[in-house]
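Here it is: the structure, laid out below.
Complex shown without one protein chain; remaining protein chains in place.
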Amino acid sequence: MAVSMPSQPGAVVEFRDVVKCFGQTVALDRMTFTVSAGETVSLLGPSGCGKTTTLRLISGFEEPDAGAIEIAGESMIGKRPYERNVGLLFQHYALFPHMTVAENVAYGLRHRGWAKGEIPARVAEMLQLVQLEGFEARRPAQLSGGQQQRVALARVLATSPKLVLLDEPLSALDAKLREQLRLELKQILTSVGSTTIVVTHDQEEAMSLADRIIVMNRGRIEQQGSPDEIYMRPRTPFVAAFIGRANWFHGHVGKFLGNGLAQLVTTAGTQLAIRYPDAIQGASFSACVRPERIAMGGPDASAGDPSDNLVPGKVVDVVNMGAELHYVVEGNDGRIVVVEPNRAGPRVRNGDQVWLRIRADDCVALPRSEP
Amino acid sequence: MKSDRGALPLLIPGGFAFLAFFFLPLAGLLVESFRLYTPGSIGTSASAPFTLNNYAELLTSAFLEFFWETLRISLLASLAGLLFAFPLAYWITRRLSQRWRAITVGFFVTLMFLSVLVRTYALELTFGAAGSMHSALLFLGISPNGRGYIEFLVGAGLLHYIVPMATLTLLATIQNVDPRLVDAAQALGAPGWKAHLSITVPLCMRGLLAAFLFAFTFSISAFVIPMILGKGRVLFISNLVYTRFSEIADYPSGAAISIVLFVVAMTIVLVMSRQINKRWNA
Partner (left out) sequence: MSGRRLDDCLRLIGLTMIGTVICFLVVPIMVTTLMAFDARPYLGPLPPPALSLRWFSRFFSDDYFINGLGTSVELACLSVVLSLGCGVAIAVGLDRMSFAGREALTSLFLSPLIVPPVVTGFALLLFLAQMGVINGFARLLCGHIIITIPYTIRATLAGLAGIDRSLTEAALVLGARERSAFWEITFPLARTGIVSGAIFAFAVSMDDVSVSIMLTDAKTYTLPIALISSMRANFDLSIAAASVMLMLLTLALILILEKAVGLNRAIGQGVFR
């Protein structure tokens, strides 16, 4: 049952306790979020998490079983896709193959009541926006992947929709093209001032395009926040593992160390200082550390800050990725991945004994997840 | 997207046509097959009593012989058709260049589009009693008017349709078989023929069965081919229906034979389709 709450002013999209089931499967379990005007939000999650369902609920191809969906303050329940002012950029562009580029871009304009005389000028304006002037007479089959995407974008933006939905916008492109188009996409969307939702399973896509990321799993929101928050301060083991790489230490709370620091006693007996103000004595939990936050020192490494942890280990693998060096270090608590920029200077080699310096503030305390 | 929306009204005009031109007539045929026929009249009147006579008649050896002959020739033709079509399809898929493959496929498609009348007439003209090969046949000691030869000719007529059809079906099937599997088998020591028997054929089994199904149901329902090539000596069930209708005007009997043919054809299709789907989980 939808709870009747006043809608927030300035919100372009509002989801309140939306539930959607397909047969026995619950695709969305009381999903609630808002998107404000001008924001770019990403729905990020693995396949099956409900992000595509959310997309289809917003665009109007599915109806919710419960809950409220509002766009610009108007309820969208029962409204067909053509009655909503939403733009949808399909993953594989969905350009009409039997129409020219101009006819594709003009399609929305024709059906939303634009005056015939004004359409060609608007089409030209949109093509200029995506840097495809002069392409009016071409057919989709004659365009490259990147060009097709730009036509699709022009088609979406032509009618100035209140909300733009992007479905895995960069996934169909190869790596180089992706880089290039990501920046262009961002610039175009900002210049138009659109409110955007990007649906993706690719964290790089999400991190690079969005102001705010909503991480989804199994129909629920795990965490939402800025890319930095999501990455550096994950609040659930799922988010920690899904975004970037994580090193894990599992154990229970030992002593309290003052200053908001608590001691983690791992199952292997290692003692680590972790920033964990809400620690409860004896409770079990896990700590997660990002690979690039770990500093590697030789066997004679001295302490920096007393609250720094020094963990011993032996290097078992070194991978040179060009811009970075990836090390796999075997310690008492299992394997730890360390990433360092590829600097000049003395290199740690495979087989070396090292000390890993891990700062207490770089460890994130999370509910215990089994290794 | 809401499906089923507006689907129903679209089906109405076609549905009406089907009802009027197909389902109701078939039901009527079923009813007619149970009516009593009085010799000498044309068909039956609406007040004729019901009887099982028409079906009982069919249990006589004369009719069963016709039935058996139809099945026998159809079975042989279908099997022969597959036997010829399989190597042909294999050769087209694996040994011909892209261009020749397109030409051959085009040729087979054209053959299938070609009127059955033209093809049957062509066979009769070439291999028939009054035909061009007349002297050659006599030379070989074959009597073109002999029953055996006529049966053979009817089978050949069926083949003329079955082979192109089966070949086209099998082309797709064989294309789906990775040729490297046979190479692997040969690398492991199997001679070519064994490799094919144990690898290619089983993998194509589904396509082979589907092609056989098409061929067999086509053959037992054949009308024109046995009519022209059979010369009245070899009659298929469809021809029997026609003679009941045109020569004797015994509609109920014709109806009964039709129903039997219908049931046989539908049963074969349904049973075999289900078997194929069960084995190969469509």
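So that you can tell them apart, the chains are marked A and B in the order they are listed, and the count of residues begins at 1 in each.
As a convention for this text, a contact is a pair of C-beta atoms (placed from the backbone, for glycine too) under 8 Å apart; a residue touches a chain by one contact, two chains touch by 3 or more.
Bear in mind the structure is a predicted one, so any value in this text is a computation, not a measurement.
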Exercise for review: For the chain that's been dropped from view, list the shown partners it touches.
Suggested key: A, B
Exercise for review: Identify the residue among B:A62, B:V118 or B:L140 that touches the chain left out of the display.
Suggested key: B:V118
Study note, to complete from the structure: Touching the hidden chain, out of B:F34, B:F67 or B:F127, is B:F127
Exercise for review: Just name the one of A:T34, A:S59 or A:Q147 that touches the chain not displayed here.
Suggested key: A:S59
Practice item. Tell me where the left-out chain touches chain B, residue by residue. Key: 1, 3-11, 13-15, 17-18, 20-22, 24-26, 28-29, 32, 43, 83-85, 87-88, 91, 102, 105-106, 109-119, 121-127, 130, 132-135, 156, 159-160, 163-165, 168-169, 191-194, 214, 217-218, 220-221, 223-224, 227-228, 237-238, 241-242, 245, 251, 254-255, 258-259, 261-262, 265-266, 269
Study note, to complete from the structure: Per the touch rule stated above, chain A touches the missing chain via residues 59-61, 80-82, 84, 86-88, 90, 92, 94, 96-98, 107-108, 110-112, 155, 159
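Basically, only the chains that are shown with their structure count from here on.
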Point to revise | Inter-chain centre distance, chain A versus chain B - centres from mean C-alpha coordinates, in Å | key: 60
